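Okay, structure first, notes after.
The other protein chains are all here in position, but one chain of the complex has been omitted.
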Amino acid sequence: MGPGVGEFRLKILVISPITGVSDSTLALRRKHLVQIASPETQVEVVKLKNGPASIESSLDEYYAAPELLARVMEAEKQGYDAVVDHCFGDPALHAARECVRIPVVGAGEASMMVASLLGHSFSVLTVLKETVPNVKRLARSIGMEDRLASVRYIGIPVLHLDENIQATRRAFIDTARKAIEEDDADVICPGCAALSAWASEWGEELGVPVVDPGGVAFKMAEALVKLQLTHSAKSYPRPPIKRRTLPLVAPST
Amino acid sequence: MGPGVGEFRLKILVISPITGVSDSTLALRRKHLVQIASPETQVEVVKLKNGPASIESSLDEYYAAPELLARVMEAEKQGYDAVVDHCFGDPALHAARECVRIPVVGAGEASMMVASLLGHSFSVLTVLKETVPNVKRLARSIGMEDRLASVRYIGIPVLHLDENIQATRRAFIDTARKAIEEDDADVICPGCAALSAWASEWGEELGVPVVDPGGVAFKMAEALVKLQLTHSAKSYPRPPIKRRTLPLVAPST
Amino acid sequence: MGPGVGEFRLKILVISPITGVSDSTLALRRKHLVQIASPETQVEVVKLKNGPASIESSLDEYYAAPELLARVMEAEKQGYDAVVDHCFGDPALHAARECVRIPVVGAGEASMMVASLLGHSFSVLTVLKETVPNVKRLARSIGMEDRLASVRYIGIPVLHLDENIQATRRAFIDTARKAIEEDDADVICPGCAALSAWASEWGEELGVPVVDPGGVAFKMAEALVKLQLTHSAKSYPRPPIKRRTLPLVAPST
Amino acid sequence: MGPGVGEFRLKILVISPITGVSDSTLALRRKHLVQIASPETQVEVVKLKNGPASIESSLDEYYAAPELLARVMEAEKQGYDAVVDHCFGDPALHAARECVRIPVVGAGEASMMVASLLGHSFSVLTVLKETVPNVKRLARSIGMEDRLASVRYIGIPVLHLDENIQATRRAFIDTARKAIEEDDADVICPGCAALSAWASEWGEELGVPVVDPGGVAFKMAEALVKLQLTHSAKSYPRPPIKRRTLPLVAPST
Amino acid sequence: MGPGVGEFRLKILVISPITGVSDSTLALRRKHLVQIASPETQVEVVKLKNGPASIESSLDEYYAAPELLARVMEAEKQGYDAVVDHCFGDPALHAARECVRIPVVGAGEASMMVASLLGHSFSVLTVLKETVPNVKRLARSIGMEDRLASVRYIGIPVLHLDENIQATRRAFIDTARKAIEEDDADVICPGCAALSAWASEWGEELGVPVVDPGGVAFKMAEALVKLQLTHSAKSYPRPPIKRRTLPLVAPST
Partner (left out) sequence: MGPGVGEFRLKILVISPITGVSDSTLALRRKHLVQIASPETQVEVVKLKNGPASIESSLDEYYAAPELLARVMEAEKQGYDAVVDHCFGDPALHAARECVRIPVVGAGEASMMVASLLGHSFSVLTVLKETVPNVKRLARSIGMEDRLASVRYIGIPVLHLDENIQATRRAFIDTARKAIEEDDADVICPGCAALSAWASEWGEELGVPVVDPGGVAFKMAEALVKLQLTHSAKSYPRPPIKRRTLPLVAPST
């Protein structure tokens, strides 16, 4: 029902900045994004060859950055109209914006902005106890701390979320109910882009909006392209030209 | 090039909550929105029969509300998927959300949220000195005051903005330059949805993003529909059933 | 014991911006205000002929506005020295201030300001679960969110509050105790001007100040008149002259 | 025209917490307060025997405290209904509230609260360059920093303000104009209670409200008494009983 | 192993601004500070002759101020390099800074700043229910309110804290656990400098940092001296020369 090959007017690259996601999962994510995409938008979903298996710490974000940044720069050269940083942690988001003039949208920032349009306050449901502080830090860094009712975790690592989706659903619904009742959240943000595809279904079950993190970032990217908007060159000046190298051997924790 | 009649999957109603806009201007606005819309979205643009000629005060918002609210409720019954409150003042936005379950997006709130994604701080360029306080109040009420570099005005009433578009452009560009240089704004928000169609052109001239207020609200509405998201019923509960009447004769200032 | 007819030096109009309040209740409210008024102040208490039966939603505020604004403008012409917007939701408060140069004081804003003078943080006890979000929004919009310990509700609609005042008292005291103990509130604000007359009695029972919303707004109005102060014409410029109409038939939810 | 001796129902003690004010000036202040007082309020205005000549530093506040606190406690025993801390610096305000259960209102806090009701933001015009930081600190400590457009100074020490009132007026008006135009203040707060009597006159000249600091504190005190409100015992618990002594010889700077 | 007499290069005076602490306790405090001091730093610990037995209210701070300020000024004349205001309430801190040009560091402010470096949010464990509001006020006044997870109290008066240190430890650990689990604190600040010596031991037991209030203030003072830094003369201008006296008889509560 969409346009044939070559008819797309928008090309958006969605980068899952991790290595541990399977190709079949990527394909499902692409399918989900195609469903919500405009018919004129071509959706490409890729993962990293080198980086962290998943992002569950600030350390992981620094492993994700090198290839992620290379891919973003490449995407601009290849004619993509926008890039989605498909991770709630928004890894290397500001650096990416410095490097290209096409819009780069992060799932965390976009989720929190849209959540704040849908209700007075929102809770983020992150994956692990260990990832709670990073979500709090992200909310503070974008000035959304006052909107944050709470950060709770469901206790399932990123790469296990879709192993048993019913168990994930139960953990998510139970935790969300606590956020709604005990923390007075009006909106729920899944704190992991891997949960994107279930957001609207679980929102129906909960009776409050559940913001699809990958989806809102994708639709925001699409909107910016159509509106011919991108991040301010004043906030994101191009990095000065200089010598930059990376070590051949990475730090091992 | 878009779908034929009956093929649209999304129907969005854009309400200009004033009476003084001409039909030809409305047609131009619709044209602009169609250009940025997804091919599957049907765009309807209407104005009020009764209300203020334009919105340039808090008083005007109360005149806009009755018919605006009636139209929003009617739109839901008619099967529209979302409504855009096409005015930067977001008149009656919260009341509208209480009355319907389809998304209602205001140009002011959507502009400021998107502006905050594009740069560290933004300035709003409103029409008149008299409308400056309302913009400041709106920014505070949605928690965006810390992002607001300044509110400046271009000195042209709403209904005269497109009378001499070159004069408007000059006033806008000059005022925006002051906001960028003196107030350190990274992004510019035109504080009037009537300026939507020129935003991207003027942004190119200024070298910083100029956020199309009607456009971002429209694309946000489209995105919410595709994501099956709407405002939280917890933040916007349905108003209790009760007797409500309006006086037959309106207050005259 | 006060001055005779014609001896009053101050004339304050208290507008209950609803239609559903009985004349006997209005008389009791007037009696309460006369008790706290300066002997030189003449107190007039009126309700609306057209508007919402009571205010329990943002929608209700837009029904209240037209006649409320007309009455405020009329009051200025009739020589009233100040107007009290006798509802915690402060309906149409900013619009009212644009239209007249006599002080207009809202019960919500005045309550929260005075509460913040009496203790570190305060809780608002509103009537219904449905009115909680509007109170939160009001607090944010006047920059009082950081002072707000919590918003709780007593579960009795506005027009039923004085039906069984002992039941209302019990619900209020129980809810207030939770706000004090669980949310660490130092001061309690009844979130409905209909509770004004019982505030000091219930405060004694609770051991913390309970701010009489109608009373503080009234005394603030009196104070502003004596101090020859009114709202800033810079923040509340007179609305531009223009054509404004209201529909003859109101929206029905 | 007011009540005769013995007819007053309210007794308010106004303490100018300095030693350097002349008796004639005190008499003028009392006259000003009597003019704005309710006819049923008895106004007493006193100064300190021991303390600072005037308050122009944080150090001065600590000199003011011992006798000020003694006077406040004495006032409660003597049956006063409220006390006004007649200095914009609010010296020893929180300690005073701990010691008594009658309301104690400070000119600084009351001014800023009322200013925030009258416009979007306010500027404080303090006496000296040296007193600017204390005003900023006070505003932050009561959560009013976001409302503060600026703090400016007129360059005249407290005890010289009424020496040449025309020179003071000129300095005040000029400085206020800068605050209004350059800092976008909507309301002006004189940062010294010694300027109370001229506030409304200068406000008329400036076209924006000028908040009489002593006056608003006095009217707030009167209002609290009539409303049977006082500061929360939870925020201001009575100090534990213990041994406390003061040195016989004070520190000399 | 430290320098011999006369070899010290830094001299820091630690003032416990109360009278009720025993000489043996003071000696223990000095011992603790010597342990954490640089070998080149000479540590002097003194208490007041006149003042409050302990600081557990805002009133107490005003009793502490006169001799404390005299001692600070004397310390500068005697060649001390810095002064520590060894009380979490930071009594007379700003006044002290106005009077001298050597650094004056308060235990409360230094604790909260360092706590904010060590984790996302912190709780303060104060001594009594009555001292809770003063801690909240202090946090707000230095802009640290957003970092404050909670203020809890252990229920033991200052002068009884080291009477039965095991009972104090138990109360502290239990209360800290609640702050960590229920209020989500990442760091614990004992709200009384008398607990300084046990902070690191209890921190080990709790598994989160416990900030030694006297210690961080002392190390901050030492750091400022070595860095040749002191408070800004712009924020802390020298108080104008004027007549200042104290009453011979202090207020008695």
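A, B, C, D and E are the chain letters, set down in written order, and residue numbers restart from 1 in every chain.
Assume a contact is a pair of C-beta atoms (placed from the backbone, for glycine too) under 8 Å apart; a residue touches a chain by one contact, two chains touch by 3 or more.
Model, not experiment: these values are computed from the prediction.
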In the full complex, displayed partners of the excluded chain
A, B, D, E
Residue of A:K31, A:R101 or A:R137 touching the missing chain in the full complex
A:R137
For the chain not shown, which residue from A:E40, A:E61 or A:D162 touches it across the whole complex?
A:E61
Among A:S22, A:Q35, A:N50 or A:Q78, choose the residue that contacts the chain missing from this document, as touch is defined above.
A:N50
One chain isn't shown here. Among A:L26, A:M73 or A:I173, which residue touches it?
A:M73
What chain B residues would touch the chain not displayed?
120, 146, 186
Contacts of chain D with the absent chain, listed as residue ranges
133, 136-137, 145
Given the full complex, what residues of chain E touch the hidden partner chain?
36-40, 105, 109-110, 113-114, 116-120, 142-143, 146-147, 180, 186-187, 199-200, 203, 207-209, 211-212, 215-216, 219-220, 222-224, 226-236
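What we mean here is this: only the chains that are shown with their structure count from here on.
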Can you compute the centre-to-centre distance for chain C and chain D, using the mean CA position of each chain? Integer Å is fine.
27
By residue number and range, which residues of chain B touch two or more other chains?
133, 137, 142-143, 234-236
What pattern do the touching chains form: line, ring, star, complete or other?
other
Chain-to-chain touches, reported pairwise for every pair that qualifies
A-B, A-C, A-E, B-C, B-D, C-D, C-E, D-E
